[in-house]
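This report concerns only the one structure given below.
Every protein chain but one is kept in place in this view of the complex.
Here the chain labels run A and B in written order, and each chain numbers its own residues starting at 1.
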Amino acid sequence: MEKKYKTAPFRCWDKAKTIRMNIYREIGEAKANGKLLIGGGAESLIAIPTGFDHNILVGEPYGASISYLYRENPDLYFQIVEAAEHAGYPRDLCAYMRNYLGSLILDKYIFGGHFPKLDFCLQAGFCDTHSKWYQIVSEIEKIPYFSLDLVPFDWEISGESEKTKQLKRDYIVNQIHEAIVWMEKITGRTFDDEKFIQGVINESESTSTWAKVCMLNRAIPAPLDEKTILSFYILAVLGRPRQDVVDFYRELLAETEERVENQIAANPYERARVITDSQPPWFALDFFRLLESYGVVSVGAHYSFGLSGGWEYDPEEKTWNAAKTPKERGVELKTRDDAARWLANWWLSTGTVCRGVRHSGAGKIQRVKDMVDKWQVDGVILHLNRGCEGTSLGQMDIVSSLLKDGVPTMTFEGNHADPREYDEKRTFARIESFMETMGLKQIYEFKK
Amino acid sequence: MIALGYDLGSTYTKVVILKDGKVIGKGIAKTTLDPEESVEKARQAALQDAHIEGKQIDRVGVTGSGRKLIKNADVDTTDVSAAAAGVNYYSKDFKTLIDVGGEEARAVKVSADGKVVNFAVNDKCAAGAGAFVEAMARAMQLSLEEFAESSLASTKKIPINAQCAIFAESEVVSLISDETKREDICRAVHDGISERLTSMARRVGIEDRVALIGGAVMNKGLVKAIKDALEMDVTVLPDPLFVSAVGIAVLAAKAEG
Partner (left out) sequence: MIKDFVDIYEKRHEYAKAWKEKNPDKKVMGYMCSYFPEEIFYAGGILPVRILGSHQPQNVTEPYIFGMYCPFSRDVLAQGLLGRYDYIDAVGTAYPCMHLGQAFDSWTMHVTQKSFYIDMPNRVQSPLSLPFLTGRLEETKKEVEEWIGREITHANLQDAIDIYNENRSLLRQIYMTRKADDVPLTGTECMYITAANLFMDKKEANALLKDTIAKELTGRKVKSSDDTRLMIVGSENDDIGFMNMVEEFKAVIVMDDHCTGSRYFWNPVEPQENLIQAIAQRQIDRPICPQRDYPERRRLPYLLHLAQEWRVKGVIILQQKFCDPHELDKVAIVNWFKEHGIDTLYLELDVTVPLGPFKIRVEALLETLREDDIW
């Protein structure tokens, strides 16, 4: 089969890598540079501590990184996972957490040396696990711990009352203020409101710009495939309040617009499009390459599009678009309270993935179907993630609903960060069967 | 037109030969560590059964987990598509198929023209079908046939875990030591597996008529349990081990030259 479209690597690819490595390097150098080193989840209000000079060792990407060791350094991998299991943590718990705890218990940082010494833990409990995760870390490390309770909005379709929404906003805002005062007390440092305001603005800019990039993937051919998307989305996860991340996404947006204009494709054979959901099995992204060999491009996922927020609902169009930033709304954040209120509302209104960890049902189905429609999707592949019940919430109902609408849908079981729970051969066999269901034959043989 | 269909499974290698759309020969061999030898053995058995020579074969289709072994087949599909085509060969009225193998089970929604509408495969927590029955039969020191017959004699339903084969095995061990009647234990094992199969089949939506294929459905006790769990009649296809091979032979015959 002839290639239909031209392709080209992203010019900003190396910059993304550099920023990511900088973030990890800074974590390693934080203490030497007199910065606070905070432990917490990426799916938290990581803009809060921007009022201090700090770095955050975010647990989820670190847990994912450990899963790569399964192939690269299996001895170390098994030492780490077995450390968590010997400590008594069952295998069906969040794989990110188990990997992280194992590394902590062993006092082995997989990027070299001892596990970094955290000053305190700051977390947000958006799922059943995360608040407890950092409670355990704090106990092991004997450091202070603060966890905000994030009670998300329900999906728009539920018609939640404005009063309930305001209660949730106020609850989070009050906790943000409380967290700041707490951090000042335990660190003895002064919180810089200007930096916090800028951090909140940056978070909005990063995630909104990322959403705009994702929206460009509605184009045919898609300028990005999901493997690329996952390499870019991670910057928002790791450091959305950072200026270099804001700048990067602006650059990425411009380059993606150019690719759309010039019909530069992610997959030169693009003839069918799918979306996925949940974290992928990080250590085994080859199934995207398998799809490519059928001329199928995975154009995104609710997960990678929206994990860090940035999508606001349009009630007239009943769809989600890139959320408007303070600048776009003509709003000026002048005080700590302004920033806290904006951040709380941003998380509640635009954080659809975190919302989807608490509420599924008709709302989550609507979100996925909206993506099928807007991204012109031919099929859906859902990862039934044994390592994360949060992102798996509602998936079976989503499958039923899509099938009723005649959208080819398949599932495969796996784990986002525990390779022992993923059978690649069987998954490939299922994908091949799914391709047959979609009437697609392999264009070229895929070799790992 | 003579078409040959290979189904290269992990336990058995099956071959079916069709002539003008009718099955004229079948062959089977255990899949060994020398799969090429198994393929040749099964092929020769099928040719003998069909009373033809290899050079008379016009089209070749291949399916099964080992299908990459056969190069230059006219048609190469996964066993999901082959199974759908296979049940359609027997009747266009089959809308749902449940394929119960030794290690894996699947449910497929089939269109009137034998295409796959939707499919589901058993996931980790419901792993094992035929292999589990075999293990339990060994634990109770019965042959598979005795195990099946015994279950049919049971008059008491004992619920056992339908989620986890390991937990289920523990429960069976408990039942044995509690001196529960043998036939009731045999039935409980079948009931447990059939609950898992039915759960899986519900994912694709169960629509009449339902066809059962795969080696494990030669067990009458399991078939009865599946019927009871589905609360509807089911049809065990003739030579249920060969249905996917039939299907891929049908697809090979239909393929454009």
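Note that in this section a contact is a pair of C-beta atoms (placed from the backbone, for glycine too) under 8 Å apart; a residue touches a chain by one contact, two chains touch by 3 or more.
Computed from a prediction, not measured in an experiment: that's the story for all the values here.
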*asked:* One chain isn't shown here. Among A:I19, A:L93 or A:A322, which residue touches it?
replied: A:L93
_Contact residue for the chain not shown (choose from A:N99, A:T129, A:S204 or A:T437)_ = A:T129
*Taking the full complex into account, find the residue in A:K35, A:K108, A:R358 or A:K374 that is in contact with the omitted chain.*
A:R358
_Under the stated touch rule, tell me which residues of chain A contact the chain that is not displayed._
87-90, 92-94, 125, 127-129, 131-133, 135-136, 138-139, 145-149, 151, 154, 161, 163-164, 167-168, 170-171, 174-175, 178, 357-362, 384, 386, 389-390, 392-397, 399-400
*asked:* What does the interface between chain B and the hidden chain look like in terms of residue numbers?
replied: 123-126, 159-164, 167, 170-171, 173-175, 177-178, 191-192, 195-196, 198-200, 202-203, 205, 229
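Keep in mind that, in the parts below, only the chains that are shown with their structure count from here on.
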*asked:* Based only on mean CA positions, could you tell me how far chain A sits from chain B in angstrom?
replied: 41
*Which part of chain B faces chain A closely enough to touch in the complex?*
65, 77-81, 104, 115-121, 123-124, 203, 205
*Contact residues on chain A for chain B in the complex?*
384, 386, 396, 399, 403, 408-411, 413, 421, 426, 429-430, 432-433, 436-437
